[in-house]
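For this depiction, one protein chain was excluded, whereas all remaining protein chains were kept in their positions.
Letters A and B mark the chains in the order given here, with residues in each chain numbered from 1 onward.
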Amino acid sequence: MSELRVPRLNSNDTEYTLVEWLVATGEPVRPGDLVATVETSKATEDLACADAGVLRHLVAAGTECAVGQVIATVLPVGARVPDGPRPGTPGPEGEPLAGEPIVTEPARRVMAERGIDLAAVRALGRPVIRVADLDALTPPDPGRTEPLSPVQRAVAAVVSESHRSVPTGFVAIAVPVDDALRHARELSRTHRCLIGLPELVVAALGAVADRFPHCFGAYVEPGAVRRPDRIDVGVTIDVGQGLHVPVVRDVAAKPVAEVAKELMRHRLTALRGSFRPADLTGANVLLALHTDDDVTVAVPIVLPGTVCAVSLAGVQPVVRLDADGAPVTRSVVQLGVAYDHRVVNGAQAVELLRAVREVLLAPVR
Amino acid sequence: MNPDDLRMMLLIRHFELALLDLFARGEVHGTTHTCLGQEAVPVALSPLLDPDDFVFSNHRGHGHYLARFDDPAGLLAEILGRDGAVSGGVGGSQHLRRGRHLSTGVQGESLPVAAGTALHLARSEPGRLACVYVGDGTWGEGAVYEALNMAALWRLPLLVAVEHNGIAQSTPTGAAMAGTIAGRAAAFGVEHLHVDATGPGVSVPRDALTGPVERVRRGAGPLVVEFATRRAGPHSKGDDPRPADELDRLRAEDWYARLDGPEFDRLDAEQRARVAAVVRDVTARPPATGRAAAEVEQWQPVSV
């Protein structure tokens, strides 16, 4: 597509009158065809077009045209002159001027980047198109940005707030889990429900909590900690529908089988995707599950309003020497804790992890 | 001599003397230019002027105003900035306006303006003229010739009254003017008349002017009247550089020094007293308001 502009024909003139169109809009033109007559302050002159194609008038005969103004476009050969605003006189105040919109150069660059064509811009009906107008016109290119899911936006808010407001430290210890895994299988059979390391860790947190009240509390400005009434453990669940942190209530008072059943209910809810707000609020510790066996260690995010976030990594085989000095393979997990350093220091954090390990090594019924 | 003419000559004389006295006593703010010695010019000319003629006066214009309006109180109030001032105290000595009588303080400026009023009169009020008072020094200004040219070209009823007193402020005419006023008028094909207005008599110059002025009114074109006169006083006050013997001669030749007799003494005392009364009256008045005296305000351009 090319443009037909009004040339400067006299040095003193700034505009000319378009007296008449010599070629109608929609008609084919060849290079050199005289297509319009303009009147200068001294004479009338005919304007020729430079390219072959189909002429589209942008202003009506009788219009005053500034030097340099585009008065027509030459569309590709065979093109149909689009419907839309006809050349004409300006509308009343506030209404767009008829005819081709004026597109700023920054807007033209954005149009090229986003693949927006002139027809779409024309349809806006605005006399001037700026970059901001294009945002209103088109959803941004899918390959570039797209909105997050509501679930992820909620995650984003929580982790941002955590990052912003909770200064954390992190430690992890190795926990041999052969006995715990065996024990868990037995419990599963006994209680006819799935019990694994996550369930055991949740129960273990409940078992040790009264010895580490600050680890389950909350930091209160300007330098206090609120003790928990009971131990509610938020557990990360991601079954492909986004990350949720449902809460297992009062774990200190529950046998492991009940903990397991409550967690199972949450997993099913996560699959259906309809947690109630009450399911997701009030945790005073987080258990972040990274139980894929490829994961060696995980640093969790401390939920705002809590002090500790415990992470459970995948099961790793390690070779050890037994009592006789013979090599044996053992299963180990890295149990980590990220902690609000304003409340808890590394030593206490390690003590918490050791206490949990102790429970796992000497399982309760 | 017509007692009315003498009365006016004496009014102007005593007015100017009183002004110099007030000046010496510090009663005059600013400056003033008296027309001592030149009284005969306006007294001779004024009776030939119609009330609806335009008159353009200049910096030395007290006599022009008094001869036309016999209003020493309005003029003195203007000069002293007192109530009843002709121009409300805004204009002062050099900027008087009453009806079609105006004075301005820029040399030569009023000639083209007078020509403009003459253009109006020629077209809309035939029979009336525009009279403009200038000095011999004014002929240094280019505007004079632009105006003379157009006035001659368009045969305008313009009367140029030249008070040729032989000196422009401190410069003798001979040091400022090449050629003559007559020669300059002739260059434009403008009629020129030379009359003696050194006084005390005014009837001779007036009679000499009567016919030519009438011809101006009838469309003969402009007329330059060169009045021979004497400046008996300083340019303004105390700034007369002329030699003492010349000043003595001027005083001896002054018309006032050459008159005497009981009739003169009577009129002289009468006008001296009149001016003294005006001075007492005006100096007792409150300050001028900046608004022209009421009788002046009522004047409107003559409708045609």
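In this text, a residue touches a chain if its C-beta (ideal position, glycine included) is under 8 Å from a C-beta of that chain, and two chains touch if they have at least 3 such contacts.
Operating definition for what follows: contacts and distances are computed from a predicted model.
Visitor: Can you pick, from "Na(+)/H(+) antiporter subunit C", "Pyruvate dehydrogenase E1 component subunit beta", "Cell shape-determining protein MreC" or "Response regulatory domain-containing protein", the UniProt protein name of the chain not displayed?
Guide: Its record in UniProt gives the absent chain the protein name "Pyruvate dehydrogenase E1 component subunit beta".
Visitor: Of the listed residues B:150, B:223 or B:282, which contacts the missing chain in the full complex?
Guide: If we include the chain that is not displayed, B:150 is the one touching it.
Visitor: Touch as defined at the start, partner being the missing chain; which of B:119, B:208 or B:247 qualifies?
Guide: The one listed residue touching the chain not shown is B:119.
Visitor: Based on the whole complex, identify which of B:90, B:186, B:208 or B:247 touches the chain you can't see.
Guide: B:90
Visitor: Residue by residue, what part of subunit A touches the chain that was omitted?
Guide: Residues 10, 12-15, 17, 41, 59, 62, 64-66, 69, 89-90, 93-95, 97, 99, 102, 104-107, 126-128, 130-131 of subunit A touch the chain absent from view.
Visitor: Touching the hidden chain in the full complex, which residues of subunit B are there? Just list them.
Guide: 54, 85-91, 95-97, 102, 104, 106, 109-121, 123-124, 130, 142-143, 146-147, 149-150, 153, 288, 290-293, 296-297, 301-304
As a convention for this text, only the chains that are shown with their structure count from here on.
Visitor: Taking the mean of the CA coordinates per chain, how far is subunit A from subunit B in Å?
Guide: Inter-chain centre distance comes to 97 Å.
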